[in-house]
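Before we start, here is the structure in question, set down as structure tokens.
The complex appears here without one of its protein chains, the remainder shown in place.
Moving on to chain A:
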Amino acid sequence: MSKTTAPGETPAAAPDDQDLGAAGSQLSTAPAETLTGVPSLGVIGWARWFWRQLTSMRVALLLLLLLALGAIPGSLIPQTGTDATKVAAFEKDHPTLAPIYDKLGLFHVYSSVWFSAIYILLFVSLIGCIVPRTWQFVGQLRGRPPGAPKRLTRLPAYTTWRTEAEPEQVREAALALLRKRRFRAHVAGDAVAAEKGYLREVGNLAFHIALIVMLVAFAWGQLFKMEGNKLVLEGDGFSNTLTQYDDIKSGTLFSTDDLTPFSFTLNDFKGTYEVSGPNKGTPRTYEAALTYSEGAYGKDKKTVVKVNHPLEIGDSKVYLTAHGYAPVVTVRDGKGNIVYSDAVPLLPLDSNVTSSGVIKVLDGYRNAKGVSEQLAFQAFFLPSYAKGNEVSSVFPALLNPVLNLEPYYGDLGVNSGIPQSVYQLDKTHMKGFKDAKGLQMRENLKPGETMTLPNGAGSITYEGTKEWANFQITQQPGSGWALGGAIAAIFGLAGSLFIQRRRVWVRAVQGADGVTVVEMAGLGRSESAKVPEELGDLAGILYDQAPGAPDPDDDSADSSKSPDPQAVPAEGAEK
């Protein structure tokens, strides 16, 4: 028999289409696009209309587009969150534009009202979409695949043959075969209906739910996050309380009670570097050996923190973010009394850890006349000094350390109440010690060497060098949930995009001449080469069990006996 069909012709109007409509329906749980009509029923009507709009695919699409558009300005305009100084510079350069930007929240796009509105609406829409879809899907799982449409010929993949086997036999064989292939199958009337690929829907729902989990985890993390810095000298310790931090930033709902109780001691910092070759000086490892304890009375444990390998304690992470040297110095007054003895952390200036800083003697010092005064030493430190290279270190490790000091005396101005950096020297009320030629005194010290200040003002001794490490301690609760959500999202997405949900029907009926006519058809959510392939495969196996019978002699007579003699427009499944 041969058939003529005209695809792409009559749309959903034809009456037989309802037939396929039922069979093809619910192949996904995507909401139907029925958004026409304006409500007429007062407030509730409007609310319902609004809700339907919001949870429609079309609005979800628009909100997604808006989300992408809304994220753009934040990448082009400086943001307070990432670079406050750039924002300040921008405000200075654009006096008219900046206030407008500020009003629009363009300096903090991702926490602005409008950006939040977009994603909150999107996620409300998402929840409003997921809940009914989940119910619908549960319903589909409880129910059975829809029965065969009347005209299987109109499905995107179709095959037929005649066989001597009884219709029941064929159906039974088909049922067994489809079940073996993990289809959900049942006999409905004269045909077997089967469906497979439910994991696609599971994946899709899991993906969308995972998005919500990620958003909630992220929001949670933003509200309760904390980030602080602490510079620790070798041998010194840190305990996680507010007062111990050098600086700290936190989310709106974070309270100091939320600080994970722990403490640690920096036993040793070790940096190793490439010692030769073209990469000389390139850092190979940075390791901070810590002894730490969790909780107030935790047991001491040892660990090593490296770059990219933070220490995790509860919700907190301890990152190693910088290191440097801290020369140990002893300052004596004219009488030889020790007025200061400590390790002074210096800040690195370059990759060979040339460092600078200030040693400040704030109290306890009296000058030669017995008057109370303050001392300061501008310090410049080269961990590896090489002759002829006075201003920078030649290697990052402590090979030949030299401490260059410039002594000053006077008033450091620390009592004025203005906070000042421990690494900078305010010289307004300080005078330099002069050498014999009347120039600013300056000396290079090696470990153990002492610089004597003129006129019995005392001395400073460079005792040795400690290393320091800077730790960033962050607390970002919810990141485990965010990661879990992200992984679920990827798997859900893969399931949703790679798995085909499809239906197969096998109809076996007795033809007028007593011979059984078998018809098989397949329908997928999207047109896919896999559906006909699979159908061919199934048909091949079934054909072996219900082999073909010879055609009746008269071909033309056959066509009138076949179940679907008419030429009908093809109406396939659609994505």
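The rule is short, and it goes like this: contacts are C-beta pairs under 8 Å (C-beta built on N, C-alpha and C of every residue); 3 or more make two chains touch, one makes a residue touch a chain; residues count from 1.
Criterion: contacts and distances are computed from a predicted model.
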item: Name of the absent chain as recorded in UniProt (options "DNA polymerase III subunit gamma/tau", "NADH-quinone oxidoreductase subunit C", "Oligopeptide transport system ATP-binding protein" or "C-type cytochrome biogenesis protein CcsB"); value: "C-type cytochrome biogenesis protein CcsB"
item: Candidate in contact with the missing chain, chosen from A:88, A:242 or A:497; value: A:497
item: Selected residue (touches chain absent from view) among A:128, A:156 or A:458; value: A:156
item: Residue among A:41, A:61, A:97 or A:512 that touches the chain left out of view; value: A:61
item: Contacting the left-out chain in the complete assembly, out of A:48, A:94, A:182 or A:309; value: A:309
item: Contact set of chain A toward the excluded chain (per top definition); value: 1-9, 11, 28, 30, 33, 57-58, 60-61, 64-65, 67-68, 71-72, 74-76, 79, 81-82, 109-110, 154-163, 218, 227, 278-279, 281-283, 286, 307-310, 317, 319-323, 348-351, 396, 472, 474, 476, 479, 482-483, 486-487, 489-490, 493-494, 497-498, 520, 527, 532, 535-536, 539-540, 543, 547-551, 570-575
